[in-house]
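Just one protein chain is left out here, and the rest sit where they should.
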Amino acid sequence: MQELSVRVGGQAGDGIASVGEAIARSFSRMGLHVFALNAYQSVIRGGHVWFQARASPRRSYSQGDAADVLYALDKATVEIHAAQLRPGAVVVHDPEKFAVAPSELPAGVTPLAVPTLEIARKYTSQSILQNAGGVGAVAFLAGIPLDVLHQVLVDSFGKKKGEVVDWNVGASTDGYKFAEGHASPNARVLTRQGPAKLLLTGNQAIALGAAAAGCKFLAQYPMTPASTIMHWMAAHARTLGVVVKQAEDELAAIHMAIGASFAGVRSMTATSGGGFSLMVEALGMAGMTETPLVVVESQRSGPSTGLPTKTEQGDLNLMLGAGQGEFPRAILAPSHPADAYAATIDAFRLAEDWQTPILLASDFHLSENFATVDREELQAPPPPTSLFTVAPNGGDYRRYQNTPSGVSPRAIPGQAGLQFIAGSDEHDERGHLISDVKAGIPLWISERQRMMDKRMRKLEGLAGAVPAPVLEGPPDAPVTFVTWGSTIGAVRDAIAELAEQGRPANLLRFPAVYPLDVARVRPLLAGARRTILVEANYSGQFGRLLRAETGFAIGDRLLKYDGEPFSPHEIVARALEAPSDGRQ
Amino acid sequence: MQELSVRVGGQAGDGIASVGEAIARSFSRMGLHVFALNAYQSVIRGGHVWFQARASPRRSYSQGDAADVLYALDKATVEIHAAQLRPGAVVVHDPEKFAVAPSELPAGVTPLAVPTLEIARKYTSQSILQNAGGVGAVAFLAGIPLDVLHQVLVDSFGKKKGEVVDWNVGASTDGYKFAEGHASPNARVLTRQGPAKLLLTGNQAIALGAAAAGCKFLAQYPMTPASTIMHWMAAHARTLGVVVKQAEDELAAIHMAIGASFAGVRSMTATSGGGFSLMVEALGMAGMTETPLVVVESQRSGPSTGLPTKTEQGDLNLMLGAGQGEFPRAILAPSHPADAYAATIDAFRLAEDWQTPILLASDFHLSENFATVDREELQAPPPPTSLFTVAPNGGDYRRYQNTPSGVSPRAIPGQAGLQFIAGSDEHDERGHLISDVKAGIPLWISERQRMMDKRMRKLEGLAGAVPAPVLEGPPDAPVTFVTWGSTIGAVRDAIAELAEQGRPANLLRFPAVYPLDVARVRPLLAGARRTILVEANYSGQFGRLLRAETGFAIGDRLLKYDGEPFSPHEIVARALEAPSDGRQ
Amino acid sequence: MADSSVRSPVAVPAATLPVVGKSETKPTWCPGCGDFGVVAAIEMALKRLAIPSHEVVLVSGIGCSSNLPHFLSSYGFHGVHGRVLPVAEGIRWANHGLTVIGTGGDGDGFGIGVGHFVHTMRRNVDLTYVTMDNQIYGLTTGQASPTSSLGHTTKSTPTGVIENPIDPVALALASGATYVARGFSGDVKHLVDLIANGIRHKGFAFVDVFSPCVTYNKINTFDFFRQRVYKLESAGHDPSNLVRAWERALEWGDKIPIGLFYRTERPTYEELEEVLHAGPLARQPAGLVDPGPILDEFV
Partner (left out) sequence: MADSSVRSPVAVPAATLPVVGKSETKPTWCPGCGDFGVVAAIEMALKRLAIPSHEVVLVSGIGCSSNLPHFLSSYGFHGVHGRVLPVAEGIRWANHGLTVIGTGGDGDGFGIGVGHFVHTMRRNVDLTYVTMDNQIYGLTTGQASPTSSLGHTTKSTPTGVIENPIDPVALALASGATYVARGFSGDVKHLVDLIANGIRHKGFAFVDVFSPCVTYNKINTFDFFRQRVYKLESAGHDPSNLVRAWERALEWGDKIPIGLFYRTERPTYEELEEVLHAGPLARQPAGLVDPGPILDEFV
């Protein structure tokens, strides 16, 4: 694929993310597609962080495998990343900080010493301008026009214009010119491709999708990689008319969201696995009281605190099992910001239609990385219909009426004449307790069973209502990758790469991992010639779910649980290897 | 099977459980086997509760299907239970409270009006003696010798003897004599069978097993049906030298237990599904820090608060999925108090050997019901070896040493020279964090993977170390029941009944439901002619697990989720029905 | 898909608006339980304030006391153990036109739920929280609660409680509650005043009620309290003084104060949350008609 990647590395606190974002946004303004990876550690200063912006005329779905320009803010960056540079790549560094000898770099890669500190000193003695010269040099090498870069820099300062902005423009020009005098642009540079694209993270897409879906209440407790959903929503709370509540913990967050939903507003909470672990009891309460609820679970490397800033798809078992006893739920798993926007809207629709909790499974890789989206991909959904769905019908209102779909008429506090109690104990159609003086008495034993049947019946409807699995690519390809969530991205890129090598492969992806419409899934699996499960966890959790549901054992498994996202290359490599013995 | 059952019913607060226990204990002192069911509601006074004591010369494993003596303390009891009386049964009631006409009873069942209140008034005007006359009458009908009953009554008052004891003895004698004058003993009465047996609940067996295994610390928050573990342990705390801590919530309870275990004592916590939901995060912390831990999860009818005093096996998915990310665990599922004692000892051994959390899955049916056990079944295990397992070896102590088994040498705070940090973040062999300045750097990416492999490797060892599945009964029987936990009891009784009908069946039971040694399980399933999954939940959770692990889909399913335990009859009935279409 | 009957939105005619009364469900408490006095007092307070049933939401956790919402004719949310307050907050923020009253036990509120208790008070959310403090775990058949006295022998503490009990009033004062009162279910008339004033109070109102468990607590009985309680109102207590309130909170022994310990005015959370200035959230328009303008920031 035609592409060019820029990587920036240094220490936490060096401003790597701002540099990286400026480059990535320059690309997206050129109308290019971008996938940008933001890699950091669980430490505020020091350590090693990096950012990679991959640009391409067609959409790329992952960070790719290599870079063409490396901007190294410290020597460690060179040591860590040199091996992943493509021939023709250039390493930008400031000789005042450290030297880079060509011998330290792979064949075909050259250093470019840019006097960034010297440039900065031209404008100010403050340390705020250190990277501007470097950014300019990178822009030159990466084929970013200076005017595009300048506008990005100017815009990034928002309303607080002033001399700092001018300095940045000046210093980046100096860096650009310096590079122009000492190097040539990379052979892979890309040209403008039409109107600017939008660049956003999965979490921004989720927050935006929630707002579009009519979410009016978000309660959350900070936790990487879910926190930025709250940050974005809080920043837009007044504009959007959304109440954003940072709760005292995740227990409170989910209960607040349930309370708000009960009282008639679309509500959401978001967290990562550790926080979700604290929401397990409440999830079942939402199921039992039949209160709509959207919960975003953005996974990170576990177990326990694990690697808080690294990715994994290790919480599927947790999401499937969360809550004592049984109640209906669905789990949607978007793969890309555009997808995440739509899936969030779906989640709200499903939660309200089916009056039960819907989980939106994300992970660090989707939540915190950036990708480009076209405006048309972010349509406003039809405005939500009123929540007030029930006519007062005197004494005969049955909040938990046993219907064919399992969904019952819903009244909202404030509606006259429809008072009921939403109870976490087992109850009858009117909401009266079965747990106390009725429990164990024959008549009520069977009523309990009917109420279970009523609720669980929603699962059948949900299996048809959630987005169906999709077989992408040549249907008769010799290899079928089976995957879900953010891992879909690298698999798509791998399939494109395999296609270029004349090795067709296809992809069976699950936008909803639960519940599965088994009748629809089984033929898709059965028709595959060789299946390879690709998941970012140790035990192939989705593969196990598939087998539990369908009996189908996926032949080969490519599992990764080192905290890093899949790279397309390792997926390609597995497809080229001989199949394993099919043991699961 | 030769058996006789006595049922007592009335309102909460009527003293049903004491009456029932007195009858049950009289049977066990006669050397009979007893299974006693204690059925109550989530209300303190009023409602309807009952107790059934089933006695038999051979062990019966469930409450059975019918009763021979019904002691009705209110009219509702007659209405609710009459249908479950066997021909020849007698209904004891006090005519002063309510009348029972023979026409209200099934054919062959007769009322016996016993003047219990009148008898009581002979001794005292207090209301404490209301049931003694009735108990005496029941004893006569059930073939319980008066001396046995008297001793049970006397003993039940413990040290606080006095006139109340004498009154009870007197009134029960009066009731006995009255019955003797107006009725004959049931035709099924059983005779003494040798030395007294022990009668205890599953929870008492668990607490006793924990004490035997060397548990020195129990932290718990009250929750039915786990509370009585704490009650028993608290009552024996000083004798046994166990610290029993009622925590402020389940979050605290499990963290206290983990802290205590880290500091070198065998520790346990116990709860039901709602409380366990709050322990999910900590469970993963125990897995990550490799701290031994035993967690009892006594299930009840869910979802959410559900039916707090009714049974279910609906939390298996929760136990399997609890905790974000992946770490090793095992789930033991005893079926009977004798078994529960041994399983608890196993759990402590496994937790300590494998340094990871072990779950003991119980449920209301096992935890709160009584069964007889022979003394020999409750052997003391070999005394636990010292926890101090590590020699100081200077600076090279690696708490998380990467060993072939995955188990690493464990030091305990207080040991000189072996200080380490038990961390919930990913760490290296020494316990130093990988999550901060090392995360994402190539060398440490692979170290992270090795640490995951090291921990998860324990699962392979655990699969061999947990008790293996057992095929009970004729190996070539045309029907194989597959089940786990307390449901095993009713299945065993059903198999005995089927055998009496000349219909052989066998039982594949799983004393440990996770992890499974697939190579051992597959042939057991494959060899079965017709399989029937029996589980007390909606979706056949264990059947799904089996299919995920082995690919084997169980042909038929008998699932129950109305809160009541299985009765042998419904299992027998399913075996006699034609097989279903095998759809799972 | 959902049944079509379910999806038909409808206008709500606010025809007759009865105020809160008893529901069709009879209380299942033990005869003599203190909670009867509390449900009566809540009913009377709501009647006194003439709040229509459909504008009241009673929220509770799990415990004998937490069954209370079932016995009145308002809306109710009978959630899980210990989470009364976050649910109540969510309801208030979704619709601050509603009168929201949290109810529950001492275990529910000061044991498992004490974290929410502290945080809800510092937020000054405008709701009323009435605890039926029987110093025992009733529904789980008699274990020690966080307010059980030192030495109290229970099923979980057969040799007596060895933890200092929580003082809910002191905790409320320390957490910034703006209305802190204590009542006694043996004095319903007084309790009605405390609750009605609490509901009227703009901000978080806390009313801890001595509500004896006649079955499991043989120490803190109606008699125990009858012999000890005195009313702050008749003792010249100044409820505007936080230090005096603290001194009264520390009183425990032969004389135990009931009444209003402290009251102050501070903006409520709902007042400070600007998004709510446009009216109850549940009635504000929802969704993006045109995401366009907001998308510009991603260019």
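Order of writing sets the chain letters: A, B and C. Residues in each chain are counted from 1.
Here is the rule we use: a residue touches a chain if its C-beta (ideal position, glycine included) is under 8 Å from a C-beta of that chain, and two chains touch if they have at least 3 such contacts.
This is a predicted model, so every value here is computed, not measured.
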{"item": "Missing chain: touched chains present in the view", "value": "A, B, C"}
{"item": "Selected from B:F217, B:F276 or B:W444 as touching the chain missing from the view", "value": "B:F217"}
{"item": "Per the touch definition above, residue among B:A237, B:A270 or B:L366 touching the missing chain", "value": "B:A237"}
{"item": "Option touching the unshown chain, where B:S103, B:S127 or B:T385 are the choices", "value": "B:T385"}
{"item": "Sole contact to the chain not displayed, among B:L105, B:M230, B:I258 or B:L508", "value": "B:I258"}
{"item": "Hidden partner chain, touching residue among C:R122, C:K202 or C:K231", "value": "C:R122"}
{"item": "Residue of C:I101, C:L127 or C:I166 touching the missing chain in the full complex", "value": "C:I166"}
{"item": "Interface residues of subunit C (partner: the chain not displayed)", "value": "111-115, 118-119, 122-124, 146, 159, 162-167, 170-171, 173-176, 242-243, 246-247, 250, 266, 269, 272-274"}
{"item": "Missing-partner contacts on subunit B, residue numbers", "value": "28-29, 196-200, 204, 208, 211-217, 219, 236-243, 245, 247-249, 251-253, 255-267, 281-282, 285, 289, 353-354, 373, 375, 378-381, 383-392, 403-405, 407-410, 412-425, 432-433, 436-437, 461, 465"}
{"item": "Absent chain, residues of subunit A that touch it", "value": "13, 42-47, 221-224, 227, 230-231, 234-235, 237-238, 244, 246, 248-250, 274, 304-305"}
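Keep this in mind: only the chains that are shown with their structure count from here on.
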{"item": "Chain centre separation in whole Å, for subunit C relative to subunit B (CA means)", "value": "37"}
{"item": "Inter-chain centre distance, subunit A versus subunit B - centres from mean C-alpha coordinates, in Å", "value": "43"}
{"item": "Computed distance of Cα centres, subunit C from subunit A, in Å", "value": "39"}
{"item": "Multi-partner residues of subunit B (each touching 2 or more other chains)", "value": "42-43, 46-47, 274, 304-305"}
{"item": "Residues within subunit C bordering two or more other chains", "value": "28, 62, 80"}
